[in-house]
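The other protein chains are all here in position, but one chain of the complex has been omitted.
Letters A and B mark the chains in the order given here, with residues in each chain numbered from 1 onward.
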Amino acid sequence: MAAVAHRIVTLTTDFGHQDPYVGVVKGVILSGCPDARIVDLNHEIPAFDIRAGAWSLKISLPYLPAGSIHLAVIDPQVGSNQRRIALKTRDFVILAPDNGLTSAFIFQAERAFVLDKPQFFGKSVSNTFHARDIFAPIAAHLLKGERLEKLGSEIDPGTLARLEGLEPEVSSGHLEGAIVYTDRYGNLITNIRAQEQNKFCQIELGKHVLTIADGSYDTIGDGETKVVIGSHGYLEIAVKQGSAASQIKARNGDKVIARWA
Amino acid sequence: MAAVAHRIVTLTTDFGHQDPYVGVVKGVILSGCPDARIVDLNHEIPAFDIRAGAWSLKISLPYLPAGSIHLAVIDPQVGSNQRRIALKTRDFVILAPDNGLTSAFIFQAERAFVLDKPQFFGKSVSNTFHARDIFAPIAAHLLKGERLEKLGSEIDPGTLARLEGLEPEVSSGHLEGAIVYTDRYGNLITNIRAQEQNKFCQIELGKHVLTIADGSYDTIGDGETKVVIGSHGYLEIAVKQGSAASQIKARNGDKVIARWA
Partner (left out) sequence: MAAVAHRIVTLTTDFGHQDPYVGVVKGVILSGCPDARIVDLNHEIPAFDIRAGAWSLKISLPYLPAGSIHLAVIDPQVGSNQRRIALKTRDFVILAPDNGLTSAFIFQAERAFVLDKPQFFGKSVSNTFHARDIFAPIAAHLLKGERLEKLGSEIDPGTLARLEGLEPEVSSGHLEGAIVYTDRYGNLITNIRAQEQNKFCQIELGKHVLTIADGSYDTIGDGETKVVIGSHGYLEIAVKQGSAASQIKARNGDKVIARWA
């Protein structure tokens, strides 16, 4: 991993903005490493939605500088005996509960560690706020240059929890994917990668049969619903300056079929 | 422009907080310039509302340190052949789509540039996310000390898109302005500048005829709706510890008449 001289640590959580929880996590990181540089990636993952968290990490982390530490906490099982882990790739380290959040990065993991050494945690560890009591202290140790080998015990990355259904399934003549995210504009983002070599003739979502727009949002006619190639390289369903989510009444998890031409 | 040793770059967008888009933009800036210092000004501009974005910039940017770079993206026409521009004043540079967002600063523009050199963009440029693919990489180049002359082609600031109706119109005996912003407290903020020399006798909003309070919010009686001189120097319609927006049922764009005494 590149040197961490920039001391960047990012946060991805379902804590929202209306509570002091994010601020407390920042306080612990800064208390451990006052020159940490904290970057908020996303705190509005829907509560307990590990899948949306995994998707948010998948599309965000590749854009951060090499050497960053990424703290990711969506943790419906907090307080259970679920493992807390660190996944290390060539470019970064993710600290997260072992519940599938890191699914998109397991294939590129160089090493993985279980965070099992309480001497590196906060002074007292609650049952309900591991971001503050475990992950933030570990992040501060890493930012100060401590090695993962010291902070945890090495495990096989192949044992990390993995979410099913992140990738679409290929059948004869079509792909079966899903809506994985609905953004602020109401664009319905699928997990179907837009590849020039596959020209899909149509996309089906419930009873709706949609075609792929020639270009971007602005090539959609007024009142039309179209499929565009989204900025992250996935197909998304959009309405020009409107909300596809409210017009089509679809939501995360709904099945999407893409048929070949 | 003052030296940019502080490496401050601000963000004003309609991306909201519930998606990873802001985080991705931060990642690209930090990847290009790891010691960038990113300041979130406003990510909750109503989707596609260029006018609210222009107002938010108008009242925010004068308070930032000289030498700051301001990235502003509210871009309903993203992907069209609309220009992406840089507007340079004595104190700062704004990077934005050329759709009127920078209207309030055109009069003080010293120079302007169209961002037309793909070698300074991201590795691939999507049709739908120019903040990530164009504006953030350009911001990082500027923060590292690159000169605008190299990053774009100079244009006449007089050719930049301008919003109509940002300023009120003067008629005999009255001004005709508008509600330009409704804030979290429900205060209805007008574009009518509060000037001591003009004592308006009354303000009309729809069927409501309102008078100007003697002082601040706390001089309004319980249940009263009054006009106060807002903190940015514009008249605003307020209810004491309540929401004028919900009591009067007015909204952005509604006409406001101010009559002279």
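Throughout what follows, contacts are C-beta pairs under 8 Å (C-beta built on N, C-alpha and C of every residue); 3 or more make two chains touch, one makes a residue touch a chain.
As the structure is a computational prediction, the values presented were derived from the model and not from experiment.
Remark: the omitted chain is touched by one listed residue; of A:Ser80, A:Gln108, A:Ser153 or A:Ser246 this is A:Ser80. Touching the chain that is not shown, out of B:Asp116, B:Glu167 or B:Asp183: B:Asp183 (per the contact rule at the top). Where subunit A meets the missing chain, the touching residues are 14-24, 26-28, 30-31, 34-35, 38, 47-48, 76-80, 126-129, 132-133. Take subunit B: the residues that touch the chain left off the picture are 6, 8, 10, 12, 17, 39-44, 56, 59-61, 63-65, 181, 183-185, 215-219, 228-232, 241.
The criterion applied here is as follows: only the chains that are shown with their structure count from here on.
Per-chain CA centroids place subunit A at a distance of 31 Å from subunit B.
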